[in-house]
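Just below is one structure, and these are the notes that go with it.
Omission of a single protein chain aside, the complex is shown with its protein chains in their original locations.
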């Protein structure tokens, strides 16, 4: 197997003017796309009476008070604590999904066993049921297990590969890997476990990193599960806490809410920036297809 | 869901090496790998699903014991609830707009990024940035401001002589602003496309370039077929997620599905029936009707996939 060189797509071979046009197009699209983000950032500096009512991008004056209110924490719980709780849940979920989904995906993609067809069909079907419909039964189960007001309802399902999306994703990636890889490993005397850990898993790294990134972001933003299962404010997450600035039945503090959501965005931005480069480079050097 | 709806992932013939390892050992190994999933699927998925299936045949208000009423929820839904059918049409409109546009944009940007040499990481991160947000309350407020009367979009369009006014308060336009929120967050399919594009061996393009194939020709005969498994994955998943769209519609309409029910998509109505009106039985019936509908659409996709999805693995096998 030769290591594939950095692949070059057709467009890259065109004349330099073509490349400049491409950059201009990309930047134009980007500007449009980033406009709402600029709005979000600008709003976090708006004084109270402009947050909702103003339809202008920039605040009339910069209101730093939003940030200091937000950073004071909520309900006597410090922002540091909220951040830590969010990180705990998100990291637990990432660990769970990467381990359990890759295990299940390997079985579906590379091993043969009875009932594989129906089980795979069932797994796909689980993605199709709106989760609101199973919320109450799930709550009763976690309540019976004594796990309400703990982080288990957010983490345990990930260790049990209930996110069929990721199992399916990794399955699709593993299917692209040539059969000969395992055959070669088997000739060297590797069983399914060895060949999973030392052959298949390293080659699936891009899919695993994709899984990690998506899991982190989606768990971080998953307001509803956290709302239902967490009770004590000391256990709240950033996502949950920023909502408590808003209450439709009384006066809301939208300014600090925006400040808090900008703040809550930082960890996921950092997580994404840290791992995004592995997404593609990892793939290019993995030497798929000999 | 029926077993025929989806094909086991391994469309390839039985692994060539399957003969060499005792069958029983591989079977056992498979179950070891599967055990976490089996446990999770049984306790946390199958069980709640069974309960919700049962509840769909009951009158259940979440507080008193469920009362068996047979198919009444289903007949009421299909024959007596005009709002139900409006929500079906709204959802279909959304699916038809959001899915193709989001995939097209994600694919176009992914292909463009592949040809970029400088600033790749920057572009990738910047295009992904909107997807970091989810449909949080703050982005909902931003969206409502931008698409309001006198908001940025209104100003831009009336500057060009197009006078629509606000989108979020016009029944015909509101669902479009919901769809745009989804399309805007195309980061996930883009990243998956990017990873898929990297899997295509460079030699294929080099050979094609030697033969003098045009860019379009290369795109059609190399990129698309080689990318088809990933394209298929994205299509199936985005379709399923689009049918279940909840948060963007909830966010943009402040949970109301307005104006005049024009953004009351299927799951938003389901949530409304279940949690606001305490008709959990009815909501469960809606969930199962949706599952069946998505199941049929997915089955059709899997069927057609045989003619256009191309697995490199099969090709490797055949080439030898």
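Letters A and B name the chains as they come in the text, with residue numbers starting at 1 for each one.
One rule holds for everything that comes next: a residue touches a chain if its C-beta (ideal position, glycine included) is under 8 Å from a C-beta of that chain, and two chains touch if they have at least 3 such contacts.
We take it that contacts and distances are computed from a predicted model.
Per the UniProt record, the absent chain's protein name among "FAD-dependent oxidoreductase", "Sugar ABC transporter substrate-binding protein", "ABC transmembrane type-1 domain-containing protein" or "Cell shape-determining protein MreC" is "Sugar ABC transporter substrate-binding protein".
Summary of contacts with the chain left out: across A:38, A:145, A:187 or A:273, the touching residue is A:145. Only one residue in the set A:18, A:65, A:178 or A:233 touches the chain that does not appear here, and it is A:233.
When the omitted chain is restored, the residue from A:52, A:184 or A:201 that touches it is A:52.
Annotation for chain A: contacts to the undisplayed chain at residues 48-49, 51-53, 74-76, 135-137, 139-141, 143-146, 148, 227-228, 231-233, 243-254. Summarising the interface, chain B meets the missing chain with residues 43, 47-48, 51, 61-66, 144, 148-149, 165-166, 168-171, 254-261, 272, 275-278, 280.
In this text, only the chains that are shown with their structure count from here on.
If you average the CA atoms of chain A and of chain B, the two centres end up 15 Å from each other. Within the complex, the chain B residues that touch chain A are 1-10, 12, 14-18, 20-21, 23, 25-27, 29-34, 36-37, 39-41, 43-49, 51-52, 62, 109, 111-117, 119-121, 123-134, 136-139, 141-143, 145-146, 148, 150-152, 184, 188, 191-192, 194-195, 197-202, 205, 208-209, 215, 218-219, 229-230, 232-233, 237, 240, 243-244, 246, 266-267, 270-271, 274-275, 280, 283-284, 286-288, 290-291, 294-295, 298, 311-313, 316-317.
Residues of chain A touching chain B in their complex: 4-14, 19, 22-23, 25-26, 29-30, 33-37, 39-40, 43, 51-52, 54-55, 57, 99-100, 103-104, 106-114, 116-130, 132-134, 136-138, 141, 156-157, 159-162, 165, 167-169, 171-173, 175-180, 182-183, 186, 191-193, 196, 206-207, 210, 213-214, 217-218, 221, 223, 239, 242-243, 246, 254, 257-258, 261, 265, 268-269, 272-273, 276-277, 279-280, 283-284, 288-289.
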